[in-house]
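Every protein chain of the complex appears in place save one, which is left out.
Residue numbering begins at 1 within each chain, and the chains themselves are lettered A, B, C, D, E, F, G, H, I, J and K in the order written.
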Amino acid sequence: MKIQIINGPNLNLVGTREPSVYGDQNFDSFLEEIKKKYPKEDIHYFQTNVEGEIINKLHETGFNFDGIILNAGGYTHTSVAIHDAIAAIASPVIEVHLSNIYAREDFRHTSLITSKCRGLIAGFGINGYTMAIDALLNSKK
Amino acid sequence: MKIQIINGPNLNLVGTREPSVYGDQNFDSFLEEIKKKYPKEDIHYFQTNVEGEIINKLHETGFNFDGIILNAGGYTHTSVAIHDAIAAIASPVIEVHLSNIYAREDFRHTSLITSKCRGLIAGFGINGYTMAIDALLNSKK
Amino acid sequence: MKIQIINGPNLNLVGTREPSVYGDQNFDSFLEEIKKKYPKEDIHYFQTNVEGEIINKLHETGFNFDGIILNAGGYTHTSVAIHDAIAAIASPVIEVHLSNIYAREDFRHTSLITSKCRGLIAGFGINGYTMAIDALLNSKK
Amino acid sequence: MKIQIINGPNLNLVGTREPSVYGDQNFDSFLEEIKKKYPKEDIHYFQTNVEGEIINKLHETGFNFDGIILNAGGYTHTSVAIHDAIAAIASPVIEVHLSNIYAREDFRHTSLITSKCRGLIAGFGINGYTMAIDALLNSKK
Amino acid sequence: MKIQIINGPNLNLVGTREPSVYGDQNFDSFLEEIKKKYPKEDIHYFQTNVEGEIINKLHETGFNFDGIILNAGGYTHTSVAIHDAIAAIASPVIEVHLSNIYAREDFRHTSLITSKCRGLIAGFGINGYTMAIDALLNSKK
Amino acid sequence: MKIQIINGPNLNLVGTREPSVYGDQNFDSFLEEIKKKYPKEDIHYFQTNVEGEIINKLHETGFNFDGIILNAGGYTHTSVAIHDAIAAIASPVIEVHLSNIYAREDFRHTSLITSKCRGLIAGFGINGYTMAIDALLNSKK
Amino acid sequence: MKIQIINGPNLNLVGTREPSVYGDQNFDSFLEEIKKKYPKEDIHYFQTNVEGEIINKLHETGFNFDGIILNAGGYTHTSVAIHDAIAAIASPVIEVHLSNIYAREDFRHTSLITSKCRGLIAGFGINGYTMAIDALLNSKK
Amino acid sequence: MKIQIINGPNLNLVGTREPSVYGDQNFDSFLEEIKKKYPKEDIHYFQTNVEGEIINKLHETGFNFDGIILNAGGYTHTSVAIHDAIAAIASPVIEVHLSNIYAREDFRHTSLITSKCRGLIAGFGINGYTMAIDALLNSKK
Amino acid sequence: MKIQIINGPNLNLVGTREPSVYGDQNFDSFLEEIKKKYPKEDIHYFQTNVEGEIINKLHETGFNFDGIILNAGGYTHTSVAIHDAIAAIASPVIEVHLSNIYAREDFRHTSLITSKCRGLIAGFGINGYTMAIDALLNSKK
Amino acid sequence: MKIQIINGPNLNLVGTREPSVYGDQNFDSFLEEIKKKYPKEDIHYFQTNVEGEIINKLHETGFNFDGIILNAGGYTHTSVAIHDAIAAIASPVIEVHLSNIYAREDFRHTSLITSKCRGLIAGFGINGYTMAIDALLNSKK
Amino acid sequence: MKIQIINGPNLNLVGTREPSVYGDQNFDSFLEEIKKKYPKEDIHYFQTNVEGEIINKLHETGFNFDGIILNAGGYTHTSVAIHDAIAAIASPVIEVHLSNIYAREDFRHTSLITSKCRGLIAGFGINGYTMAIDALLNSKK
Partner (left out) sequence: MKIQIINGPNLNLVGTREPSVYGDQNFDSFLEEIKKKYPKEDIHYFQTNVEGEIINKLHETGFNFDGIILNAGGYTHTSVAIHDAIAAIASPVIEVHLSNIYAREDFRHTSLITSKCRGLIAGFGINGYTMAIDALLNSKK
C-alpha cells in the first residue's frame, strides 16, 4: 500500500518545541518506528510551511497513492484552496491533528477541510498518524 | 483493562437503518467481534436515548474504568450537562462518531463536549470504536 | 389506520393552566372526542417530559404505525437527537404546536425538528391535532 | 362564510412546473374541487406577483370577509409591509405553504409575516388550503 | 414651493385603524388643514402600497419638485431599490414616520433608506409631516 | 413553609470532586446543617441528571410548595423545556449557582431559564442555597 | 412653557469646528436667536461632556419641566444609563441630532436611547432644535 | 435567437444621471446599437420599477425565449420572489450589473438571485449586456 | 466589618419612581433599617450617576474595606472601565440588582462586570443588599 | 495588447477532473484556441497553487501589461494579500470564475478580491476567459 | 514642543498593583525620568477615571498642544464620545496601551478610538509613552 503523509506549517518543529502540547518525539524518529512497524507498506513523508506546496503534493500523489494522511496545521482553519484540492483528487485523505483542537482557541474550532476528508483523528499526539495508517489498511480489507 | 462504550440517542438503530450513512453492521455483532479481538480486555456496552442516563453512566464508570468511549449522537451538539459530566470524572473519554460530522448539516459542526475529551475519531464507521480501544490500550503502554 | 400522538414537556398541564395561551380543554377529554370522531382509527396517546422517551416512542412506533403526530414542546427548539430520530424512522411525522410559535419569544422561532417532518400545523390550539389526523387520513387516499 | 384565498408570487405556475416540489394539480382544477366540497361557502381566489397588490387585497377584504388564507410565497421571508397589512386588518389570516419551508434553503426559515397570522400550515401541498378552510369553519362554531 | 408627499404601504388606513398607534386623523382631513396652513405652497399627495410605484413617483417628481416628504412604511426596512431611487434624484427627501420606530419591533430599527435622505423625523404622529414642510421651507431661506 | 430544592446534572458529585470550584462540602452534610438551622421549615431535596425529571419535579411541587430552589446545572443554558415548566407552575422559583457562571466559559453566560425565576443567586457556593431559603422566608413576611 | 436643552459630548465645539458637518453657527448665537423667536417660553441650556451629568440634569428637570430636548452625542450609541434616566423621568424627551447619523459610520446607526424618547429629529443641523421646540409647543395645544 | 433583456428599478435613469457610476449612454441608444450589431437576433427590452412585474415578465418569456438577461437592480439583494421565479422557468438567465457591486456598499455584496442564474457579469457598464448576448449565442453553438 | 455600598446611575430615584419595578422603599429609610439590623457593622453608602466616580470610590475603598456591594445600574452592561477597577482592587465585590435583569430587555442580559465580582444577587428588590451583607458576614466566618 | 492570464490553485486540473463542474477542456488546448482567435494579441498564461506567486506575478505584470485576467480559485475567498496586490498595481484586473460561485457552498459567496477588480465574470466555464479578453479589448477602443 | 499625556481609568493604580501585567513603575517616578530625558520639551500629565474629563482635556489641549498621548484604558473599547473628541481637535493623538490588548480578553480587541488616532503603540509597558514622545518629536522634523 502506498501512503503519503503530508505535514503542514510548523510541524517541522514537533519534538523539539512545546513537548507539553505536541509531545517530545520528532517525526524523523517516528518515521523510523513506522517503517519498522509497517515493513510492507510504502510510506512517504513530506513537510512544508507553504500552503500551495501542500496542494502540489496532494495533486502529485492524489491519483496514484492508496491514501493520504494530512495534518494541515494552521491552514486547516483558513484554506479553501486545500479544501478544493482534496475534493479534486481521487485518493482518500485522512485528517490528523496532534492536539485536541476543540480544547484550544476558538479559531481552531472551525475547519475548512474536514468536510472533504474521509475521517478525522485528533488529540492522540503522534500516535494519531499510526491510527490513520491502520484505518487506511483496514478500509482496504 | 476495563473499558466502557457509551452510545447515545438513535445508535440502537445502527445496522438496520440508513446503512449508506451508518454502515450495515449492528452493535451486537460488532461487540462479539470486539470481544474476540480483545479477549483480555473487559469491555462493557451501554446505549440510551436519554441524555441524563449518559451522565449517570459517566458518573458510574468515570472513577473506576480505565477508559470510556463515548458517541453522544445528537447530544454532542447541544449538551452542556454531558460536557460537565466528562469534566467531573477521572477516566479518559474518547469521542467517536460513525460519520464525518463536518460533511453533514451545519448544526453538527459545533460540539459542546469535545473540549473535555482526550481525543476525537470521526468518519470511520463502526471501525472508529476499535480505533478508540487501540488508542486507550496504546496510551497505557 | 394506526396513529400515535406524542406530546412532549409540559403538555400534561394543558387545559388546567394558562388557558389563555393553550386553551381550556385537557387532553383526556380531547382524546375521548377524537375517538368518537374517528371510530375506525386506532389512535394512541403518549406524553412525557423526558426528551429520550420521545425518541424511544418514535423508535417503537416509527416502523409499524401509519403516522405520528408530534408536539415536542420546548425540545422543538433544542433537540438534534429528536431530529435524528425522526430522520431514522419510516412513518411520516406531522408537527403540531398549540400556539403560534412565531408570535412568541425569539427562541421559539428556530426549530431543529421541522425539516424532517412531513408538515407543520401551528396556532390552532388543540384543534391542530384533529387537522393532523385529517392530513394523515387524506394522504392515504 | 366569506373566505378570500390570496396567492403570492410564482404560485400561478403551480401544477404545470416542478410537480415534485409543488404537486401536479393547478389551482383552477383545485378551486373547482373546493367549490364542490364547500357548496355553502363563498370562496374567492386572487393571485398576484406584486407585493403591493397582496396588501391591496388584504385591505379590500380584511374588514368584511370571515377569513383570509394567505400564501405569500417568497414575500413571506422579506416583507415588513405585508406584516403590517395583516396587523392592520380585522379578519383572521391563516398562512399556508405548499412545501415544508424548513426543509429547504436557510432563507426560507425566517418569516416576517407569521407572527401576525392566526396559524400556519406548511408541507401538505395543495391540501393545506382545504385544511385552512376547515380551520376557519371550525373556529366559527 | 412645490412639495410631494409620498406615503407607502398601509398608510391609506391611518386615521381609521389603530388610532392608539397612528393617531385618529386620516390624511384627507390632514391635507385640507395643510393646504390652509400653507396656502402659498404647491403640495401634492400620493399613496401606494406598491414599492415600485414609490420609485416611479420619486423619479417623476425628483427632478422638478423642491422637496419630497417620504414615509415608506414597511419598505423603509427592506428596500434597496427605494434607497437607490432617492440617491438617483435631485430633490431633497425628508423621511417621516408617524410612530417612534425604535420603540417598536427589532426589524424596525434598521433602515435601508435613511442614509440617502436629508433628515429624519419620527414619533410625532401626523404632525411630523408639518415639521417636514417647515424644514423644507426653512432650508430654502 | 414547604420548600423544594432541585439540583440538576452533576450536582450529585459536589463535595467529592473539584472542591476548588464547587467547595468541599457535599449536599448530605449540608442538608443536615440546613435542617438544624431551619427546624420549622419543611425542606425537601431532589437531585437528578435527567432534564425531564427536573420538569416532573417542578410540576409535582409547583402548585403546593411555598417555594422552589433550582440549580439546573448545565441545563440552565440549553433548556427551553425547563423554562416552560417554570412559567407553567405557581410556586416562586429561585435560581442558584454554586460558581460565578460569568467568570467561566462563554456558553455559561446565556441562561434560558432565569427570565422565569423570581431571582438569581450565583457565586456563593453551597451558601447560596441558604441565601435562597432566607429570601423565600423573607418574601413571606 | 419650561424647556431644557441638554447637549452632550463635543457639542460645545459646534460652530467653530467641522462646519461642513455640523454647521457654522455656535450655540450661543443660536440661543439668542431662539430666545427672540420664542419670547414667551422659558428655555434653559446645558452642555456637558460627562455622561453622568446628563443623567443628573435629566433627573433635575425631568419632573418639573414641560419638555427636554436631548442631543446625547456619542453617548446616544453606548449609554444604557441615559436610557434608564429617560425612562425614569416624567417630562417628554425629544432626541435631536445635527447630522443624519444613518449616513455616517455604522456604530452611529444603533441608538440605545431613542426607544424611550417621544420622537427623533436628525439631519437638520442646528435647526433641529427649533423643530423640537415647535413639536413640544404643538403637543401642548 | 429570441432574447429578453429585463432591467429592474432605477435603470430607466441610466445615461442621464450619475454617469460616473453608470456610464453616460442611455438604453435607447444602446438598444439601437445592439440591433445593428446583432441583426439576426430577436432582442426584446423591458424595464420596470415594480418587483412583481419583473416576475411577470420572467414567467411570460421564461418558457419560449432562448435566453433572458436580467439586471434586477436593488431587488438583487432583497428578493426571494425573483429567485423563485428564475428557478421556476426554463430559459437560462444571465445576471448583469453595470457597476462592480462588490466595490460598493455592504448590502450590495449579498445576492438572493445569482444562485439560480446561469452566470454573472458585473462591472463592465452597459457593455455587460453585449457580453451576456455573446455568452448566450456562444452557449447555443 | 467595614462595608461600602455603591449605587450607580438612576438608583437615587428608587422608592419614589416606578415602584412596580423597583419597589417603593427609598434608600434612606432602607439604610436606617440596615444600621439597626447590623449595629456592629460599619456600613457606608455612596450613590453617583457618574461612571468614573464609581471607579474612584472602588479605588478609595477597595484596599481597606472588608467588602463592597455594587449595583452599577446601566453601567453594568457597558463598562469595561468598572470591570478593570474591580479587577484592580483587593476587597471582594458583590453585585446586586433590584430587578431580575434577565426578565427585561436584551441589552440587560450581558454583563461586563460580573466576571470580576465574587457573586451576583438579582431580582430580590432592596432585600438583595441585605442578602449581600449576610454573604459578606458569612464569608468572614 | 499584452494580456496576462493568472490561474490560481487547482486550476491546473481543469479538463481532466470533475468535467461536470468545470468543463472537459483543459487550458492547454484552450490557449491554442485563444491564440488562433486573437492572433494580434500577446497573451501570457501562468498557473500556480501558491498564493504568494500569484502576488509575484501580479507585481511583475501589473505595471507593463494592458490587462490581467485572474481566477484566484480558493484564494478568492480568503486572501487579503491578493486584494492588496491588485490595489497596488496599475493594470486593470478582470476576475473570472468557471462555475457560478453563488450556486455552491456558502464560503464561496464572500470575495475578498472582487472590490479591487475592474469586473467579474462567473459561471460561463472556460468561455469566461474569452469574455474577459473581449472586455479588455473593448475597453481599449 | 508641548505634549499632553492623558491617562484614563485605573491607570492611577499602575506601579502599585498587578505589576506582572502593568509593570512595577508608577507614573510619578516615570514622569521624573521623562523630564530628565526630554529637558527641552514641555510635558503635561493628566489622569482621570471620568470619561467626560478625558474629553474636556482633549478639547482644552487639542488646539494648542503639539501632540497628545492618550491611554484611554477601558474607555478605549466603549467610547464613541472620545472618538468624536479626537476627531474634533487639531493636535495629533497617539494611542498607547501598557499591555498587548490582543493577548487579553475578547472585549479588548475592539477599539472605538484608534481610527482617529495618528498611530498605536501597545504592549511595551510604560516605555510605550517614551516611544510615543519620540514619534511626536520625529514627526516634527
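The criterion applied here is as follows: a contact is a pair of C-beta atoms (placed from the backbone, for glycine too) under 8 Å apart; a residue touches a chain by one contact, two chains touch by 3 or more.
All values reported here derive from a predicted model rather than from experimental measurement.
Asker: Taking the complete complex into account, tell me which visible chains touch the one left out.
Answerer: Per the contact definition above, the missing chain touches A, J, K.
Asker: Specify the residue from the set A:M1, A:L31 or A:V50 that touches the hidden chain.
Answerer: With A:M1, A:L31 or A:V50 as choices, the missing chain is touched by A:V50.
Asker: Tell me which residue among J:R17, J:H83 or J:R118 touches the hidden chain in the full complex.
Answerer: The one listed residue touching the chain not shown is J:H83.
Asker: What residue numbers in subunit A mark contact with the hidden partner chain?
Answerer: Counting over the whole complex, subunit A touches the hidden chain at residues 8-10, 12-13, 17-18, 48-53, 73-78, 107-108.
Asker: For review purposes, identify every residue of subunit J that touches the missing chain, sorted by number.
Answerer: These residues of subunit J touch the chain that is not shown: 50-53, 55-56, 59, 78-85, 87-89, 112.
Asker: State which residues belonging to subunit K touch the missing partner chain.
Answerer: Touching the chain left out of view, subunit K contributes residues 100, 102-103, 109-111, 114-124, 127-128, 131, 134-135, 138-139.
FYI, only the chains that are shown with their structure count from here on.
Asker: Can you tell me the least number of steps between subunit D and subunit E, where a step is a move to a chain it touches?
Answerer: So the least number of steps between the two chains is 1.
Asker: Check the residue numbers that subunit B and subunit C use where they touch, and answer same if over half are used by both copies, otherwise different.
Answerer: different
Asker: What pair in A-B, F-I or B-C shares over half of its contact pairs, by residue number, with D-E?
Answerer: When the contact pairs of D-E are compared with those in A-B, F-I or B-C, B-C matches.
Asker: Where the CA atoms of subunit A average out and where those of subunit D average out, how many Å apart are those spots?
Answerer: 54
Asker: Based only on mean CA positions, could you tell me how far subunit A sits from subunit K in angstrom?
Answerer: 47
Asker: Show the residues in subunit C shared as contacts by 2 or more other chains, in ascending order.
Answerer: 50-53, 78
Asker: Quick one: which chain pairs are touching?
Answerer: The set of touching chain pairs is A-B, A-J, B-C, B-F, C-D, C-F, D-E, D-H, E-G, E-H, F-I, G-I, G-K, H-J, I-K.
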